[in-house]
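In this view, the complex is presented without one of its protein chains, the others remaining in place.
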Amino acid sequence: MGRPAHPQAMAPSRPGSTRTAPPELPGQFPFAGRYRGYTLFAWTGVLYLLLGFLVLRVVWALGESPQAFDSVIASFRNPLYIVFHLLALVGVCFVAVRFFWLFPKAQPPRIGPAKPPPQPVILAMLYGLWIGVTLLLSAILAGVLF
Amino acid sequence: MQGLLLKLEPLIWLVFGQGIMLGTILLTGWLLVVGVAAPLGLVEPLGYERAHALGSNLIGRLVLFALIVLPLWKGAHHTRHISIDMGGGDRDAAVAPLLYALAGFGTLLAALAVIRL
Partner (left out) sequence: MSEQQKKTFVVTRFDPDVDEVPKTQSYKIPVEPDWKVLDALNFIKDNVDATLSHRWSCRMAVCGSCGMMVDGEPKLTCKDALSDYGDTVEIAPLANFPVIRDLVVELEGFMEKFQSVKPWVIRAKELAVEEGTTRQSPEELAEFKQFSMCINCMLCYSACPVVANEPHFLGPAAIALGHRYNLDSRDEGAEERNEVFRGEGTVFSCSFANECSEVCPKNVDPAAAVNQAKFNAVIDWAVGLVLPRGGK
């Protein structure tokens, strides 16, 4: 039949009076239907691990020597690196859009006496922060600012 | 191990949440310029003198630290979820510490890297 879920999924602590058939996964999981979006979102975890270590490589070289740093920066001109960074940029934007979609509803209705702003306001703040910080950091890294 | 994971989970989730939010927000600008625009010649690539001057002040060090560490913890936590989703619920007690140790190792290196600047 379908693919098995964990054999103990939703199992009671004591077995019932008759034999049960083992639980099965929903058929569309993990690569079909709406699960596709979720699975992609989870798989960006691998991308972020790679990116974290890549930035570390740059910062480590920056503390090493001018030659080491220039060498790392020069290596990014390799077409494979450019393609990777482009795909990574798409991935990061996908994470942002999906996270911003989910984030507002994860805010509790109240923390003590304080209420969060209405959801459209939270959304506007998130996108504003994303665009603003991106523009600022881009300007700094590109030599336009500071 | 399961007990320790349960105790640390709120903290891991907090850092992971910031990894998604702040990490993603910071990575966008980094990738745009350092990853794509500069290598394609659309902007001047970061020179050592300027990069060192930017990176070695306090804010620069903090931003660079965040740029490394936040994605690492988001990555580790989501990779753990991938493992579970692929049927690894029972091996989570072994897989999760390995992934978090990887992120922790990267965090230590990141601290060293920004201190050295």
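Chains: A and B, in written order; residue numbering restarts at 1 for each.
Note that in this section a residue touches a chain if its C-beta (ideal position, glycine included) is under 8 Å from a C-beta of that chain, and two chains touch if they have at least 3 such contacts.
Given the structure is predicted, the values throughout are model-derived calculations rather than measurements.
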The one residue from B:L14, B:L42 or B:A94 touching the chain left out of view is B:L14
Which residue numbers on subunit B touch the omitted chain?
2, 6, 9-14, 78, 81, 84-85, 87-89, 92
For subunit A, which residues lie in contact with the unshown chain of the complex?
1-2, 5-6, 8-14, 16, 18-30, 33-35, 38, 42, 102, 105-111
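Here is the rule we go by: only the chains that are shown with their structure count from here on.
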With touch defined as at the start, can you tell me which subunit B residues reach subunit A in the complex?
19-21, 23-40, 43-52, 54-55, 63-64, 67-72, 74-82, 85-87, 89-90, 102-103, 106, 109-110, 113-114, 116-117
Interfacial residue positions of subunit A with respect to subunit B in the complex
6, 29-30, 39, 41-53, 55-56, 58-60, 62-63, 66, 69-70, 73, 76-77, 81-82, 84-86, 88-89, 92-93, 95-96, 99, 103, 126, 129-130, 133-138, 140-143, 146
